[in-house]
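Let me give you the structure first, and then I'll get to my questions.
With one protein chain removed, the remaining protein chains of the complex are shown where they sit.
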Amino acid sequence: MSALRLEAVERTFGGVRAVDGASFAVGPGEVHGLIGPNGAGKTSVLNLVSGLLAPTAGRILLEGRPVHGLPPHRVAALGVARTFQNIRLFPELSARDNVVVGQHLRRRGASLAARLLALPSSRAEERAAREAAGALLGRVGLSERADEEARHLSYGEQRRVEIARALASDPRLLLLDEPTAGMNPGEVGAVATLIRGAAEGGRSVLLVEHNVRLVMEVCDRITVLDFGKVIAEGAPAEVARDPAVVAAYLGATP
Amino acid sequence: MGEALAGFWDTYQSTVGYVGLNALLALSVYTSLSCGQLALGSSGFAALGAYAAALLTVQAHWPFPLVLLVALILPAAVAVPLGLPALRLHGVFLAIATIAFGEVVRIGLVNWDYVHGAQGIVAIPQEASVWMIWLALLLALLLLSRLRGSRWGFALEAVREDEPAARTLGIATTRYKLAMLVAGAALAGLAGALEAHFTFMVAPSGFTFGRVVEMLVFAVVGGTQRAWGPVLGAAFLTVLPEALREVAPRVGLEPGPLRLMVNGLVLLAVILFLPAGLASLPQRLRERRAAGRGA
Partner (left out) sequence: MQQVINGLFLGSIYALFALGYTLVFGVLDILNLAHAAVFMLASFAALVLVARLHLPILLALPLAMLFAGLLGMVLERVAFRPLRARGDSNVAGLISSLAVATVFEAVALEVWGPNVERFPFGTLPAEDPAHQLHLLGAVISRLQLTIMGVAVVLVLLLTYLVRRTRLGREVRAVAESPRAARVLGVDVDRVIAASFFISSALGGAAGVLYGLAFNSISPDMGRSVELKGLAVIIVGGMGSMPGAVIAGFALGLTEVLVVAHLGGSYRDAVSFAGLFLILVLRPRGLLGAASLREA
């Protein structure tokens, strides 16, 4: 059963079909790339899957279970986490605190009484949460910057914190929206390693990216969108050779 | 020495009591501000608590602790059906909807003969002492400050900073916003009831739009990053006018207008220069000094 399946998903804004009958599937443990020219509808697809938008037609299935139309927090509770194209960290919180928020779904929290009386159990719970967040930040290479306010971090650092935050809920499906935009090659390499590591253990990744080389390197399969429609789907090598894909990227689009 | 203290207390105990009451009311606005919601229904909730308490004491002679309990629960219960539709609104729209609620409550009370309309209920026995008010305040502060670092507290901060992003992290934002609205309503109701039994009377004129704006000002001036900010703001802006009352004649101004003018100027100064409120002053000074040393 696929981790994620879109069936003829459509989303219209006013008169514009941002997503037009798109169908594709992401297998369990698969790193799946979603590419296409600007305005192809890639971010809309992520918004639809994460529940920020509802499709105007079609179905979205998470491990066989329909999730289209569910509010974002319900979709997240079913094991989906994401990053954003224009980085949506909580600016005044530290990197560590951002990641702690990400733990929301996994965190049990101490009992109310323990909390109110400031019993050791509640303090232990808090400490554990902060340490786990620190560990995640270590995985993305940001341990020393853990207590900086998010808005004071560099662009590349912020993107990595966002990934750590998304991983904090231990999602079954990770949605990444242009995670390497604005990064230098070294940073891109680090993110590639992260993505491969994230997919171990059965987690699936849907990666929206403009960096075609990264996509070819890291993805098991790729779907290509143009004008909201799927124009190709398959292994990276096949897709790269597909004339329709080449035309979409090089062709003169009105 | 003991006599001097006793004398001081006699003169100023009511001020201390008012600081406590204003602090509770400021906290009732703060609970929603802490998750980014500008909900200004506290005057309506305070009125519900105050009037319910007054009636139960004066008409039904209920024991005071029970009265306070009702003053906590009634506004909280009202906040639920109010909040569910209203919290779908954001920013200024939510503010206006909650203000409208407060006005409906006030106007309803003005027109209700059973509670003597605009005159209100008088001769309420003084059951609330300054100690009681401050105990309630400290309990409220304790509860609110213990949220920090907890799962709940982090969720609130997330909702405040970026609600849609918070939702994608699994936070059921409506639930948290509603819970804080209800908590604020309970605090306001409690404050209203305590005030009624501290000042012997309640009247609709004590629950105007201007009053809830005053609560907002206390919270903003004190700072809304931590729960003790609004308390600081309430203390500062309650005590300052009292101090100014001495100064006013010397400057040739009426105390009333002078108090308003100072309130306005302090608020303006804070919002322009110290947006995180007076509570952030120590931190700002530290940063200023550190920057100066580094330069």
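For this structure, a couple of remarks:
Labels for the chains are A and B, by order of writing; each one numbers its residues from 1.
Here is the rule we use: a residue touches a chain if its C-beta (ideal position, glycine included) is under 8 Å from a C-beta of that chain, and two chains touch if they have at least 3 such contacts.
All of these numbers come straight from a predicted model, not from anything done at the bench.
By the touch rule given at the top, the unshown chain touches B in the complete complex. Considering B:V78, B:A97, B:A172 or B:L278, the position touching the chain not shown turns out to be B:A97 (whole complex).
When the omitted chain is restored, the residue from B:A47, B:L74, B:L258 or B:L278 that touches it is B:L258. In the complete assembly, the contact with the undisplayed chain comes from B:V217, out of B:V217, B:A234 or B:L278. Think of the hidden chain as still there; on chain B it touches residues 38, 85-86, 88-93, 95-97, 99-101, 103-104, 107-108, 110-111, 162-163, 209-210, 213, 216-217, 220, 253-254, 256-261, 263-265, 267-268, 271-272, 275.
Rule of thumb we're sticking to: only the chains that are shown with their structure count from here on.
Annotation: 41 Å between the Cα-based centres of chain A and chain B.
Chain A makes touch with chain B in their complex at residues 50-52, 71-73, 75-77, 81-82, 84, 88-93, 97, 100-102, 104-105, 107-110, 115-116, 118, 122, 126, 129, 165, 169. If you check the complex, the residues on chain B that touch chain A are 142-143, 146, 149-152, 154-155, 157-158, 161-162, 164-173.
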